[in-house]
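Complex shown without one protein chain; remaining protein chains in place.
The chains carry the letters A and B, assigned in the order they are written, with residues numbered from 1 in each.
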Amino acid sequence: MATKRKPYIREVNAGWWKKLPFYRDYMLREGTSVFAVWVSVVLLVALLSPDTFMSLVKNPLVIILNLAAFLASLLHTKTWYALVPKILNLPEAILKRLVQTLWGLTIGVSVVVLALAAASY
Amino acid sequence: MADTKTMTIKISRYNPEKDGEPHLELYTIPWSEKTVLLDALQYIKDNLSPDLSFRSSCRMTICGSCGVMINGVPKLACKAPLREYQEGLTVEPLANFPIERDLVVDLTHFMEYIQALKPYILGNIRRPSDGPNKQTPEEIAKYHKYSMCINCGLCYAACPQFGLNPKFLGPAAITLGRRYNLDSRDKGKSERMEKINSENGVWGCTLVGYCSEVCPKHVDPAAALQQCKVDSALEFAASVLNCKKKEASHGNKA
Partner (left out) sequence: MHTITVDVAIVGAGGAGIRAAIEAARQLPGSEVALLSKVYPMRSHTVAAEGGAAAAWQDIDSNDLHFNDTVSGGDWLCEQDVVEYFVAHCREEMIQLEQWGCPWSRKPDGSINVRNFGGMKVPRTLFAADKTGFHMLHTLFQTSLKFPEIRRLDEFFVLDLLVDDGRVAGLVAMNMLEGELVQVRAGAVVMATGGAARVYRYNTNAVIVTGEGMGIAYRHGVALRDMEFMQYHPTGLPGTGILITEASRGEGGVMLNKNGYRYLQDYGLGPETPVGHPKPKFMELGPRDKVSQAFWHEARKGNMVRTPDGDVAMLDVRHLGREKILERLPFIRELSMFYAGVDPIDKPIPVRPTTHYTMGGIATDQNCETSIKGLFAAGECSSVGLHGANRLGSNSLAEIVVFGKVAGEHAAARAREAAQPNASLLDAQAGDVEAWFNGLLSRKGKEKWATIRDEMGLSMEDGCGIYRSAELLQATIDKLAELKERVKNVGVGPQSEVFNTDVLSLIEIENGLEIAEAMAHSAIHRRESRGAHQRLDEGCTQRDDENFLRHSLAYYNKDAAPRIEYGPVKITKSQPAKRVYGAEGASQEKNSKEKGNG
């Protein structure tokens, strides 16, 4: 017997992420990976040809890109640390302390690296 | 009703035997500070349009029947006060599910996915005559949050990956699997991991995280899925190591 049903299926198109701010934030977070690729390329250049690298990083366009990459990595760090508690099934108090420790470490290590870099410059 | 405030809301209607696609209709309803969307839907069915179809049961946020999209966001109709939508209110059926009629969607796959994760105690041969298992409050705390899922499906409507691939087992089902994997009385984790590791299992999740945002019971399915990924990765690593070991012992023999 023929069914009376005719389910209507709403297709999800490529622009789905534009619908909600939450989705846009997600795409932004995922988008930071593009800058990660960029930084890897730059570091690869440094490894293969240090001279090219030195001239490359002085290029204004590269400076802008690196600055953007820096901001992207900050954003990525922030979202990543926000997600850390989800991975661990631990009491909330411990998780809170853990995230604080992670931030402390990140800031601490960054400061040390920057200091070393400044000293060697 | 002493309160005479009225509001006009838009509701998606779809008659499968007549309509080519859903369309919005306008309804004007009385409301007060206490009115929730479910009251409004019932008011419309009672007074304006008896042929409006929607699901409802408990009206107190525990049965999971009345999930709908409100202005594009998945919500329980019984937990949505109209006073919060004075700027405008559009009600549509839960996203990512096929629409059967008006606000009613087809949940068949959702139910199958729940079953696929074997959400029951496995491998524990204790019988009632043996007395209850011991389980400390700390052991309960490990899985308790994940046992609070009401199967409302809001997380599936929030999940773009489920929208793109309807075969993805999805947040609620995998969370339920995780709930039993974490239960100290259960010994069925390896059976469930087969499903969790499968093609449409947990790796279909890209951690958009909106599922946890919309969950009306704060179950945090995104967390459960990430924990499943850790399990899955560890299991994969262990299997690789085992293979290496096996190869080595094989090589020795030859």
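The criterion applied here is as follows: a residue touches a chain if its C-beta (ideal position, glycine included) is under 8 Å from a C-beta of that chain, and two chains touch if they have at least 3 such contacts.
Since the model is a prediction, treat every value here as computed from it, not as a measurement.
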Of B:37, B:70, B:114 or B:202, the residue in touch with the unshown chain: B:114
Touch criterion as defined above, residue of B:71, B:147 or B:165 at the omitted chain: B:147
Residues belonging to chain A that touch the chain removed from view: 1, 3-5
Residues of chain B in contact with the chain not shown: 2, 15-18, 34, 42, 45-47, 50-51, 53-65, 79, 100-102, 104, 106-107, 111, 114-115, 118-121, 124, 126-129, 131-137, 139-140, 143-144, 147-148, 150-151, 176, 180, 183, 185-186
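In this text, only the chains that are shown with their structure count from here on.
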CA centroid of chain A to CA centroid of chain B, Å: 28
Footprint of chain A on chain B - complex, ascending: 14, 16-17, 21-22, 72-73, 95-96, 98-100, 106, 141-142, 160, 163-164, 182, 206-210, 212-213, 220, 222-223, 226-227, 229-230
List of chain A residues in touch with chain B within their complex: 4-10, 12, 16-17, 19-20, 22-23, 26, 30, 83, 85-89, 91
